[in-house]
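Have a look at this one before I ask anything.
The block that comes next holds chain A.
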Amino acid sequence: MKIFRHLTTTLVLYGAIVAACVFLAVLAAEFTLSVFADIVFSGWMLVTVQIARWFVLWVGVYAIHNVLPIAIAHGRTRREFLGAATGFSVVFALAMALLAWLGFLVEGGVYDLMDWRSHPYGSVLAYFLMFLVWCGVGMLLAAAFGRWGYGAALVLPFGLALAVVPGITMPGTGDLPFIRNAPTLLGDGWHLVSLGAWAVAMVATWAIARDLPVRVRST
Partner candidate 1 sequence: MFDDRSPIYRQIADRIKADVLSGTLKADEQVMSTNQYAAYYRINPATAAKAFQQLVDEKVLYKKRGIGMFVSTEARDMLRAQGRETFFGEVVDPMVVEARAIGIPLADVIRRIEQHQNGDV
Partner candidate 2 sequence: MRVDVQGLTVRYGSVTAVDDMSFSLSGNKIYGLLGRNGSGKTSLMSALAGYRRPIGSVQLDGEPVFENAAAMRQVCLVRHAADAADKGDKVAHVLEYGAAWRDTWDNPYALELTELFKIPLKKKVGELSLGQRSALGVVIGLASRSPLTMLDESHLGMDTPTRYAFYDALLSDFMAHPRTIIISTHLIEELASLLEELVIIDSGRLVLQEEADVLRSRGTEITGNAADVDEFTAGLTVLSEKSLGRTKSAMVFGQLDDSGLVRARQLGLELGPIALQDLFVHLTEPVGGKR
């Protein structure tokens, strides 16, 4: 519980600060751009689907690569940490999805005011699942590289395969356009597939990280 509390309080706060800064930067960019051209798409959508998920993936990497060894150094087990990290990935993805949604809300107001045009964007649920899977994949890759070093490059395609799952139905991602029809057949059922991808990522993370050695740093 202590680890979970630490991860969520520090990293959700951190994520919120980063999101707020990025949002303001996006708005500034949109106003600047509007001087030269018509605004025909949502800048926030571009950022949330293309950049935010990498940020979330990096947070997943950070949790395993940086915080897990510290937890072990302070007398915690990998098992305890992974339990906390699993819960954290849910809360963090949820928080980031809400922040994305909040951004669309504010941005939508600005767009209405300025009479700019926008595109449809993903639902909060879709964002949540995308962030969830990317956070899980980040943890998986960090665990794999921590355990096997460069040998973990073999895990990369697996991680990539999991990561594209939630993005397929998401407007603006550009992930796998050629199989976009398959998910639409499933409709909202595809969200279950995304959830499954997260579950696979977490199970793999547990399996790998249970034997993760902590390297004693030399300097």
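In this text, a residue touches a chain if its C-beta (ideal position, glycine included) is under 8 Å from a C-beta of that chain, and two chains touch if they have at least 3 such contacts; residues count from 1.
Regarding candidate selection, all candidates are chains of the complex that A comes from, given by their letters.
Please read these numbers as outputs of a predicted model, since none were measured by experiment.
K.L.:
Which single candidate from 1 or 2 touches chain A in this complex?
P.N.:
Answer for chain A among the listed options: 2.
K.L.:
Could you please specify the touching residues of chain A with respect to candidate 2 in the complex?
P.N.:
2-3, 5-6, 66, 69-80, 210-211, 213-214, 216-217, 219
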